[in-house]
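Below you will find the structure I want to go over with you.
A single protein chain has been omitted; all remaining protein chains appear in their positions.
A, B and C are the chain letters, set down in written order, and residue numbers restart from 1 in every chain.
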Amino acid sequence: MKRVCIVGASGFTGGELLRILLQHSGVEVVCATSRKFKGEYVYRVHPNLRGFTQLKFVEPTIDAALKADVVFLALPHGESVKWVPQLYESGVAVFDLSADFRLKDPNAYVEWYKWPQPHPYPDLLAKAVYGQPELHREELVGARLVAVPGCMATASILMLAPLAKFGLISAPPVVDAKIGSSGAGAEGSVVDLHSFRTYVVRPYEPVHHRHIAEIEQELSRLAGKEVKVAFTPHAVDIVRGIFTTGHVFVEKMPTEADLWKYYRALFGDSKFIRIVKDRLGISRYPNVKYVLGSNLVDLGFELDARMKRVVTFAAIDNLVRGAAGQAVQAFNIAMGFPEDEGLRHIPVAPI
Amino acid sequence: MKRVCIVGASGFTGGELLRILLQHSGVEVVCATSRKFKGEYVYRVHPNLRGFTQLKFVEPTIDAALKADVVFLALPHGESVKWVPQLYESGVAVFDLSADFRLKDPNAYVEWYKWPQPHPYPDLLAKAVYGQPELHREELVGARLVAVPGCMATASILMLAPLAKFGLISAPPVVDAKIGSSGAGAEGSVVDLHSFRTYVVRPYEPVHHRHIAEIEQELSRLAGKEVKVAFTPHAVDIVRGIFTTGHVFVEKMPTEADLWKYYRALFGDSKFIRIVKDRLGISRYPNVKYVLGSNLVDLGFELDARMKRVVTFAAIDNLVRGAAGQAVQAFNIAMGFPEDEGLRHIPVAPI
Amino acid sequence: MKRVCIVGASGFTGGELLRILLQHSGVEVVCATSRKFKGEYVYRVHPNLRGFTQLKFVEPTIDAALKADVVFLALPHGESVKWVPQLYESGVAVFDLSADFRLKDPNAYVEWYKWPQPHPYPDLLAKAVYGQPELHREELVGARLVAVPGCMATASILMLAPLAKFGLISAPPVVDAKIGSSGAGAEGSVVDLHSFRTYVVRPYEPVHHRHIAEIEQELSRLAGKEVKVAFTPHAVDIVRGIFTTGHVFVEKMPTEADLWKYYRALFGDSKFIRIVKDRLGISRYPNVKYVLGSNLVDLGFELDARMKRVVTFAAIDNLVRGAAGQAVQAFNIAMGFPEDEGLRHIPVAPI
Partner (left out) sequence: MKRVCIVGASGFTGGELLRILLQHSGVEVVCATSRKFKGEYVYRVHPNLRGFTQLKFVEPTIDAALKADVVFLALPHGESVKWVPQLYESGVAVFDLSADFRLKDPNAYVEWYKWPQPHPYPDLLAKAVYGQPELHREELVGARLVAVPGCMATASILMLAPLAKFGLISAPPVVDAKIGSSGAGAEGSVVDLHSFRTYVVRPYEPVHHRHIAEIEQELSRLAGKEVKVAFTPHAVDIVRGIFTTGHVFVEKMPTEADLWKYYRALFGDSKFIRIVKDRLGISRYPNVKYVLGSNLVDLGFELDARMKRVVTFAAIDNLVRGAAGQAVQAFNIAMGFPEDEGLRHIPVAPI
């Protein structure tokens, strides 16, 4: 039984970690921190949890966290880096859901996260495992510092991984993403108000989104050469969910059988990845609608011979597979639990 | 291990039964019938189930159903009655999600369901248990014919039960209900199309909805006298969920403590009923948003001394607690499983 | 040509006033005030207006307002009262969209709006016209101080007015209202964020909402006796729109022909009120969906002989008929413009 502390537990990611971990057979949640809500019942901030826990938020302090065996950091970018060194040195295992340990190049934080100087802990950076379980499963075993991938990065990387791995990427893929409002977090600005955020389709940081850095890092690693992506996310009128579309111009068209082979080679053994490319039925490609509430990744593709283009698709629940669920999956691997412990929810549909 | 057959498994209720029962530790789903989709993979009609079952729909026949120990009938009103007698006589336990065995008075089917004559099986009607677990738990133990309550009836009855039981209902309560589109089922008419069904608030069978009959039956039983209700449902722009508001003019105002006492007396031991009446937090009354995907019933109330009125509230997920979940809960009690087996989902929020 | 100033123009009501008045043939909008956005182009706060005006917000000052012939005050309750006396004395016509001059009883502000003392300007209160055009058309002619009704009050009053006028109200009606998020205004709290405000059905100030005061004032006036209402509003997942349901227990059931006669007697000459009670077609009762963007009021009713109940319905666009549109309609009558000038928009549907 692992004693777990969630630091930054009042946000959406924190709420999902609680939803998952409260029913994880190998976990006892011993603390949930929130500066803003300290002393308050957790269920008053996460009303879905009413009746499932009597936990109260506590002040976020290193001391509180050190009482746990494992800490999940659900903090803003730039905050986690203040917590990780001491926790790590104290022997606590850390699953960091921020970006602070995702990029291997210390200088990348200057470019992508506007840090005034390179990452201050390059040694820890080197030790941190990029926690995408399907692509880093072996490194995760026993890991004590895991950088959980970004939500849009997760979908983008997984849908393109087979193409990168099997040499189909010659020109930079276009990745056009669509994301729900929960990605903006539980403390919003005026444009996140219901009246302003409904009925939108609009771009969002259309040419320099920070997830590009980790997408390129992972795809380059898989391809064995530098891969760059032209990435543009859009806000759409849903709360949960990310859909990414990859437009990949290829030198030589693969066959459909090739693509099936490549996707299966990478993901055939995964409990969470479904390849959705069907000839029949009401849902023949991935669709955000059919992954909600689950840790699944639905991947798909289509061939456009006319344009020498492969189109790839991914649909995930951004709060589960894009954050809390993927973190728990990585935790399960690291700690020796079954990979899907606490994560066996069938998606809720229709919703 | 119970062998279960779901008859009428291609609709939303059938889909939810599958979602729940596929992860029920004491159940093996041995058949799922659909006339329309026979021979087709279940996951092609319920895309959320892809990867969780390789079951195919089969033709709905008594013979198929008789191979199971337990049959869930998710058929339209007027269809179940053709199945129940033979199944029942063959010793199969039947959980009927239609209205065909809910009303104790055989003549009520003429009035409320426009049957040309009274119910043809009054003996079976007498044996059938009205399967609302919190109010009929003892009758359910060992039951072999269970009439699972209607969705809007469930919310209406539960929110008013304490008032009926403890003598507060003197004049007919007004019950104003709000319901999502999934209540109309998976085969819709033009007004159920997305373009027509979004952005609606409109009444729906505003004075003679069929659920009135079971609401009055149950409240009268609890009150020990005839109780009639003025019931008006409305369509609102959600897929899942029912919210009911009960406006009860009382002869003598109870105190808030009285009401807490009455609600706790009836539901204090329930694993699924939350009384939501809080002074703090972001959700101080029931809200459809915080029960989605779960079998929970959120009940609440408020006192209006100025008008000598008690206002009561209920929020449920119509597909879970209003249909499939309540059916499984009744099944668990009948069969001796833990009452919440397969039903421990924490609601998914925000969504 | 009237020179108009909109005070408090950065909110939703201000935005709608601009949308309507920018295309009103008899109006020149000479100022739009906003403390928060002064100096900013109006279209940067109301992006739908881009290309339709080059107006910039100015500091809200009496001096700025005095340059206009007519001032629309779209200010919070308790703010308008600081502006009205000086504007009124200076000869400017004032259309106040707050509640500050709606209630005729100066003491009512203590009870319903928690003012520390009665209304400080009882003389002005006596002069103010309650600006619901269909019920106060004659008083509005030439009026210089108009209190524009509240949004939920408008729907509630209009749907019940014929019953009040023609003696059908003996017991207090139950009014169950459903409202969109724009009613909360353009500056929200956390529960107004998209992620929190989608997929809700929940009560909102369920027993003591402030609009009760004006509903009772108007219905009592029409009935010639005191009428009280049991009013409970609910938040539903739309941005625009209010739907009200009135449950009226009557001593003697009217016929359907009676009701048609009563509704036509009051509203038969109105350009904006549609009585929606149809035997055929896809929309046989009022529905928020079919009034969006317009100043229409859709009214309907149904008879429940079993319960001796008349059910009444109203659907309006809260920002148009519940605020800006009704204000302009009152302005048109007061100033001698055609009553529908600037208000001839056909509802946009489907949306």
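Throughout what follows, a contact is a pair of C-beta atoms (placed from the backbone, for glycine too) under 8 Å apart; a residue touches a chain by one contact, two chains touch by 3 or more.
Note that the structure is a prediction, hence the values are computed from the model and not measured.
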Residue, one of C:Tyr290, C:Phe313 or C:Phe337, that touches the chain absent here: C:Tyr290
Candidates A:Asp105, A:Asp258, A:Glu302 or A:Asp340 - the one touching the absent chain: A:Glu302
From C:Val4, C:Ala32 or C:Val45, residue that would touch the chain that is not displayed: C:Val45
Chain C, residues in touch with the chain not shown (by the definition above): 12, 15, 19, 22-23, 40-41, 43-52, 182, 239-240, 274, 276, 278, 280-283, 287, 289-293, 296, 344-351
Positions on chain B contacted by the hidden chain, ascending: 12, 181-182, 184, 186-188, 190, 192-199, 239
Contacts of chain A with the absent chain, listed as residue ranges: 172, 174, 176, 178, 190-191, 195-196, 198-203, 206-208, 228, 230, 232, 234, 236-238, 241, 243, 245, 247, 249, 282-283, 285-289, 292, 300, 302-304, 306-307, 309, 311, 313, 315, 350-351
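Convention: only the chains that are shown with their structure count from here on.
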Rotation, 0 to 180 degrees and nearest 5, that superposes chain B on copy chain C via CA atoms: 180
Geometric centre distance via CA averages, chain C-chain B, whole Å: 38
Centroid distance [mean C-alpha coordinates] between chain B and chain A, Å: 36
Junction residues of chain B, two or more chains touched: 282-283, 287, 289, 292, 350-351
